[in-house]
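Complex shown without one protein chain; remaining protein chains in place.
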Amino acid sequence: NYLMANEKDEIGIARGLAWTQVGGDTLQIEVNIMPGKGELLLTGQLGDVMKESAQAGISYIRSVSDQYEIDPEFLQKHDMHVHIPEGAVPKDGPSAGITMATAMLSAIIEKPVRADLAMTGEITLRGRVLPIGGLKEKLLAAKYARIKEVLVPEKNRPDIEEMDREIIQGLDIRFVDNMKEVLGEALA
Amino acid sequence: NYLMANEKDEIGIARGLAWTQVGGDTLQIEVNIMPGKGELLLTGQLGDVMKESAQAGISYIRSVSDQYEIDPEFLQKHDMHVHIPEGAVPKDGPSAGITMATAMLSAIIEKPVRADLAMTGEITLRGRVLPIGGLKEKLLAAKYARIKEVLVPEKNRPDIEEMDREIIQGLDIRFVDNMKEVLGEALA
Amino acid sequence: NYLMANEKDEIGIARGLAWTQVGGDTLQIEVNIMPGKGELLLTGQLGDVMKESAQAGISYIRSVSDQYEIDPEFLQKHDMHVHIPEGAVPKDGPSAGITMATAMLSAIIEKPVRADLAMTGEITLRGRVLPIGGLKEKLLAAKYARIKEVLVPEKNRPDIEEMDREIIQGLDIRFVDNMKEVLGEALA
Amino acid sequence: NYLMANEKDEIGIARGLAWTQVGGDTLQIEVNIMPGKGELLLTGQLGDVMKESAQAGISYIRSVSDQYEIDPEFLQKHDMHVHIPEGAVPKDGPSAGITMATAMLSAIIEKPVRADLAMTGEITLRGRVLPIGGLKEKLLAAKYARIKEVLVPEKNRPDIEEMDREIIQGLDIRFVDNMKEVLGEALA
Amino acid sequence: NYLMANEKDEIGIARGLAWTQVGGDTLQIEVNIMPGKGELLLTGQLGDVMKESAQAGISYIRSVSDQYEIDPEFLQKHDMHVHIPEGAVPKDGPSAGITMATAMLSAIIEKPVRADLAMTGEITLRGRVLPIGGLKEKLLAAKYARIKEVLVPEKNRPDIEEMDREIIQGLDIRFVDNMKEVLGEALA
Partner (left out) sequence: NYLMANEKDEIGIARGLAWTQVGGDTLQIEVNIMPGKGELLLTGQLGDVMKESAQAGISYIRSVSDQYEIDPEFLQKHDMHVHIPEGAVPKDGPSAGITMATAMLSAIIEKPVRADLAMTGEITLRGRVLPIGGLKEKLLAAKYARIKEVLVPEKNRPDIEEMDREIIQGLDIRFVDNMKEVLGEALA
């Protein structure tokens, strides 16, 4: 039951990469913004670490909202729903942090995310991108899903350099240090 | 203790299909809308995945509310109660997602759902319909309950094609990719 | 410690029937309505299924409030307390659904419930009455408590027809399909 | 560590009787009423059944507030704190119901409770007094604490009649059916 | 890691005595009052009994607020934070009740607590002081911390009278029946 790259760029949808016990997988993170009271709804059987990661993503966005011309009261007057199918599969870990933040910002500023790009990396409140694990399996999953470009934390560069050439062949890998770089690549 | 297809189309009631350890079953999902404060009440011993599925359904509806001419403040000024009898039987899984969303929209726009139709499929925030399991048992249960038409996720088409002809004989099976197709078929 | 039928009809009190591991029992469901903020308080060591049953009862009543000339804002401006003695005995299951809904409506419209009548049946949001178990023990408990009339779900008719004549002798058994029939019999 | 009868009648304090694995004991229930928002605070390591019992007591009082000339908004504009020392001893069961209700009403209408009187009995929403257990140990504890009069549920009358004369000698035992009788005896 | 008596009297700080499995210890209870909404924050790994004890202390203070000229709305317009270092050590039991209430009142009326005084005793809603255990170890801890005066529940007088003279030598022990006596001694 494998998910191919979308055909067109969409607002509020970003592609993450997951490590599972049976290999890598891609995750399509969906974000809806609705008039509301500033509530954050997280569904898709997300674990505690992943939920905290989403909250870090929102705080990062709030802290840079003027750079993206977001009305300071926008998030307090809207609810945000982040859902990650498949709904019955438990998901956890910090490595979807930059993907969730990208999908959130895309939904807020209504700018699409590139459909041929996936990413993996922990986010901090200041938008730094921290290294993650399971990179080999994640890259294989990205290739299988016909993703063209993958954003990888700068601090994982040594892992890439030690990897078999075959694995990364055909993937355009970009190293990122912070969310500014992520958004520069990912927003269409 | 088996539930036959209803005799007439009703507002706020849609028929789902469930897989259980002793075979398939049909679920009659009931939705009531009442003046309130935007609260969602879920009863019938629903598990966590099923509750999240209901929340995904509501967010989908909110995101397409203008297409159905729903007042943007309608959901914030009403409470919604989704109940699935039998009240003592625990239920879980994402496969009632499109059925719950259909019953919800039917209750909101006060348009009945076809009584001779059942459906199964996971819903995402964008209204995509994801594949589900236990299809054979579900279809047998639909036939037994005298359902005429069943909506099945497009991505389950291979499962249907490999199935014994006898199972699906007498059922009109329609493949659906997204909620728009579901609603086009299901709303009377 | 057995509870006899009350001597007079009372507002906000209805008699249910329970199945326990040591035989049937009757439950006297008490409902108080007080000025408040629309809160529902459930006491008497009720289990999760029974609490959901009470919520289904309230939603049903809200959905038919105009038929009983209930001010649409009445329930939002009052608190409702449902208590089932004996307070230390855990109780669960969906079969008190129609009894709780009857006691609630009686308290809201201030019309007494017949003291010589007991009932058992699951309620749905639409007011349908679903079948229940333990009927034999429940009927014996009703007789012992000197109840005259018992409301039984229509779908339990086959259970009654297969029962020994002696068990039901002296009881006036009425089969009910929906809450409208229940209320027609039970409200004095 | 035994608690003797108080020397003078006090507002908001009533004496209950408890059964423990090492014999009976008396409980001094304290109630404070403070300006607030209608919140009920229950302390003293009370179990779930006892907490529900307190809630039944409050609902009963609200339902008869006009008989005691209580301003209908009084309870919504005050907080009520019910505390039962000793704070480290877990307490549970429904038999302090009438005692808690008596201490609450005393605190609300500022009328003292007789210091030489103790009581035991479950309360219902309608103010009925239901029978309780452990009566022998409770009466011995009452005597030991130099209580003069004990209120006992009417439905426990057979238990008293079967008891050794010595146990109840020196105690004035009154049987009560409902809270009206309780309050008639207990309020000084 | 032992805590000596403070050098000067401070507002919002009172010294309690604790019994632990490795002997007695002293606890420095700190209370901060801040503009807020009447919330009570309890930190320092306090167990349930100790938290309820803090709530009993607040209710007592609210009930005598006019005796200390506290504005009746003061507590509803401020938050109160009670913290007991060391933050990683779990603490429980009712015997810090009078100490917490003393530190709270000191913080509210901005009157310092004597630094050379420690105390132990359970508090009730009416300000009665109930007896506690572990007195011998607590007194040794007080001496070791160079405390001069210790407040002990009147009902623990027999424990003191049976104790070796050496233990209490050098400590000024005062027996207290109620919070009024406690505050008379403790507030500088």
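Letters A, B, C, D and E name the chains as they come in the text, with residue numbers starting at 1 for each one.
Operating definition for what follows: a contact is a pair of C-beta atoms (placed from the backbone, for glycine too) under 8 Å apart; a residue touches a chain by one contact, two chains touch by 3 or more.
Predicted model only: the values in this text are computed from it and were never measured.
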{"item": "Residue among A:28, A:53, A:120 or A:178 that touches the chain left out of view", "value": "A:53"}
{"item": "Residues of subunit E in contact with the chain not shown", "value": "1, 10, 12-13, 28, 30-32, 34-36, 41, 43-45, 81, 83, 85-88"}
{"item": "Where the missing chain touches subunit A, by residue", "value": "48-49, 52-53, 55-56, 59-60, 62-63, 72-73, 76, 93-94, 97, 122, 124-126, 128, 130-131, 155"}
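Simple rule for what comes next: only the chains that are shown with their structure count from here on.
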{"item": "Inter-centroid spacing, subunit E versus subunit A (mean Cα positions, whole Å)", "value": "52"}
{"item": "Residue numbers of subunit A (touch at least two other chains)", "value": "none"}
